[in-house]
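One protein chain is absent from this view; the other protein chains keep their places.
Lettered A, B, C, D and E in written order, each chain numbered from 1.
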């Protein structure tokens, strides 16, 4: 999506044999998913692809408190524009992970918020430290999440859990996430890197073409919740009302002013 | 969709037994599909519904040169907004016709342009005078037509004809339209009113509930070209690029200035 | 579907090389699609299948005035039951024709009414004499046609023609049917048998497995207008209101009493 | 769906700020989902909607043994009619909950049987006391559950659990339901009201439009398991055989006579 | 799909302002769709794309007797392999035409056979000389046509015409093709080039982005005949039986030996 030089102060990509490790390093800004960060992750995936990596680990730096704070709110459109259109950086990176022809393991330590929550769940396998948390927060900002984004969550776990996350914006713990299939394994911070590396080693030994085609087949099946043009246009009309609303502007403004928003439903 | 008083200078609705006749009367403005005109048509349909009309004729006044000129360009968004969103008046009237629980006959005399072309074709049966013409003109203005709108055309005739209409914006004659199933019958201006009335009389005698349910079943089947959320969002992204383009602004401007647009593809 | 002995007074099946000819012979009852007639046609198709027929001609006797009058109204449920359920004879024969692993040519002479109209159009190729006519008549009886039945028509020609047929119940001529792709060829009564036989001869020479698989692929594609369970149940609910209505009972009664029905919409 | 006066002896609706609490109060009849009860719940939802409630709690009275016993068997059709058609009260209330534009929390205490089980699971979030149980019981009565109803269960948890519930009719415990994502939280009877109120308080603070559109998007995605008209009509035919069967009549009769049914499969 | 140098003895591509003209020049081999020819056409489309062509004409040389003879039978797999897999040259060129971001006009003179028939119909607009003919011939060779290939035909015209073409392999005339919407216009050989150029001039003046997005929307809608994995795998199994059959080998052999095949259905 974006070429140019990758900003190495916010992420780095290393190869360890057939394993590529992409690390978000912008702790100062809580690894916010700015356009620059997402360019970096995509550049990392491209590098991994060229190096014929058989598995990727996507992670933040050890010891971080926030894995990623999600959308860079300062980059959201002010009003009257879909904040989650096709070329929005979050949508671009989700597709890049889904289409990457080898497994992507999310190694989670710290808080995973908003759009970062979808990015983590769009990975193939999720391993988390016990104090990691996951929060789906668009309702805090007044943002109408997009349809394929919600489908990412619905393919991971049952609809009651997804609704609780979406409607309460409460963080859920790694343990609860594991119990419901969101997280594959919980491992302590001291061993999670080793655990993920061993998982990657096992994947490396298997047939990469067979894995790539199964990943693609599952991607196709998971997205196969087709709806009529009419229904989609109706939903799009509902979403437009939301990003045209005063609440959307209030949500973004309150976030920037670091205060509680006052939503009126208008 | 819109309440308020209907402007009777631009349309009128009469009952003739169980037949409702909705006539667009704004010849001065070539029956342009302004919000007011569409409010009028929808009010007419509601009136017909309350009168338990078993069939509706939608027409312009006898002798008119333009049946309807389509979208009111002055009402299109200036830029950066989808001009064919869910609550756009054209979309609203198309759905009102499709969902009307009895047959709607389009009685066509004169030119049918742009959005009016879809409105005519969304009717159940189309009868036209020999010198009527049909033109699908969004490419003249640089407007990205919406998905369910194009589906209206694709359900009426084969895809080669639809593409010719959409990609050349050339008007097609009533005779050619008839040969390809777009127009049901061609009748001279002197007899078309009588012909449509007789058609309506035949419909009135039949079982209205059976007709209503068959109309609804066909509406559902015709819209059943489902696509994945991902595919739809991609198309929506492509459409957004078009209404964000300079060409969109040039098309609308040139129309208002009554000159040829100069499209650059940017 | 039905075993038992076939009643040879109402139909017969003959083999002419690799061509099977199924003839409806119940002119006295205008080849009404009674359960017995449909048993006969299905038995004929099974016989053709066992004889490894490479093509079938489905016809009435030469010189008949009515190719088939459609549903046997005396077999319709009196009230409160879906008259076009899955095991209704009409539905059964439609599927038998669609699933027959070789082309079925409808040789049409005379009037084709109601359910017979769908049976004729469900054939792969339709050849008709110039004075044949086609009428879709459920609205005369107050019957709610079923969804897959309407889809048969929508796959044959454009939606404006289908709606005119369904909403007016007017017979359409062979010539008009040909112009809109419903009928493949119009041939005089004196030559239609020869013409269809020559068509069959051409088919016989081709690869039967390739033809069978293309027929099946087209069947699958033609039926691929999927709808959600919710939408289907809604439509089914609408249909139930119709067969629970007084109009349904009035339509059936009037037909038996050979008088015009008086439909009230209730 | 139903106007008229709501019977306050079987349910009540109260507003607590922006929270609406709908309580089923017909303990004498185990909160059976009679038409009157469902009218009451729907009236409660409408009242909540008019009061612009941002969240609803649906509950039975504290201390009840049966949250709801499900379908009022005395209202089921005797035979030869689909007992779960589009306008069946259970189907109506399920859609009302799904379409309510704010989250509905099911506060469960006691046994949840049959149709009530679907009603509880159609809520957005489910909180239950430790001794609550959930039983899916149509196979006890011989009733063919409808397609969209089974889809409600399949969207909540994996298919093995749904099949066990449907095929054994055994009640499952709140703990097991929680482990599999059916129940969001288990809380003791003494604290469950407080817990649900706090959950509601959190929801109230968030952007209501963003929540409403996400709920609607998920509803659309969850129902997007489209099937062909042919397939649906086949399933409908199978269901008809069941409600035409002797077993259906035996099941209903045995229930009323409070004895074990004797099913023969005919 | 294929790089390498394009063989200019079999095709050429010229720009005429914003119009690209791709001419198949291999009359000696009747413009057979060999891998080399298709590489050439695709190279021509890429050249047109880089030159920002707003319209393409795809044609054979003036005066040719055969526009294209379709598949190069010598390149078909001998046996036990799908002859129409995803990367088969015919499938590749069909997709290239469908995805080309501007209209492609097929200028037809002479016979159009087999795979070339699909290639011509996959173009957006078809203009033909009066003595052109179209023949769909896989049943002559015993080849199981693929699903998306048959869908190309079904989107162009009604199913009765498609079945006649597929099951009889008879050539149809330009006039009949026009009557059924397959051909947009019939023009004499002496004027067809001029006619198509004028058509192209009209397209050039319109908004290219609006045209491109409408073409893509129609491509998506036309392909939106979704089927279940199970159904597709079943069809694929049927197709495999055909290309594993003796008839497939007989068909290819007979073609090479220039004799009539003798198909046994085995």
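We take it that a residue touches a chain if its C-beta (ideal position, glycine included) is under 8 Å from a C-beta of that chain, and two chains touch if they have at least 3 such contacts.
Keep in mind it's a predicted model, so treat the numbers as computed, not measured.
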If the hidden chain were put back, which of D:73, D:92, D:150 or D:189 would touch it?
D:150
Residue touching the undisplayed chain, where the options are A:70, A:171, A:208 or A:261:
A:208
For the chain left out of this view, which of C:203, C:221, C:238 or C:252 touches it?
C:221
Looking at the whole complex, which of D:17, D:158 or D:188 touches the chain that is not displayed?
D:158
Contact with the hidden chain, among A:84, A:136 or A:156, goes to A:156
On chain C, residues whose C-beta touches the chain left out of the figure:
221, 224, 226, 229
Residues of chain E in contact with the chain that isn't shown?
80-82, 85-87, 91, 95, 146-148, 151, 223-230, 232-234, 236-238, 240
Hidden partner chain, residues of chain D it touches
138-147, 150-151, 154, 157-164, 166-170, 179-181, 225-227, 231, 235, 238-239, 241-242, 245, 247-248, 251, 260-261, 263, 265
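Definition applied: only the chains that are shown with their structure count from here on.
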Under the document's definition of touching, what chains do chain D and chain E have as common neighbours?
A, B, C
Determine the centre-to-centre distance between chain A and chain E, using the mean Cα coordinates as centres, and give it in whole Å.
42
Per the centroid of Cα atoms for each chain, what is the distance between chain C and chain E, given in Å?
33
Mind pulling the residue numbers of chain D that touch at least two other chains?
221, 224-226, 229
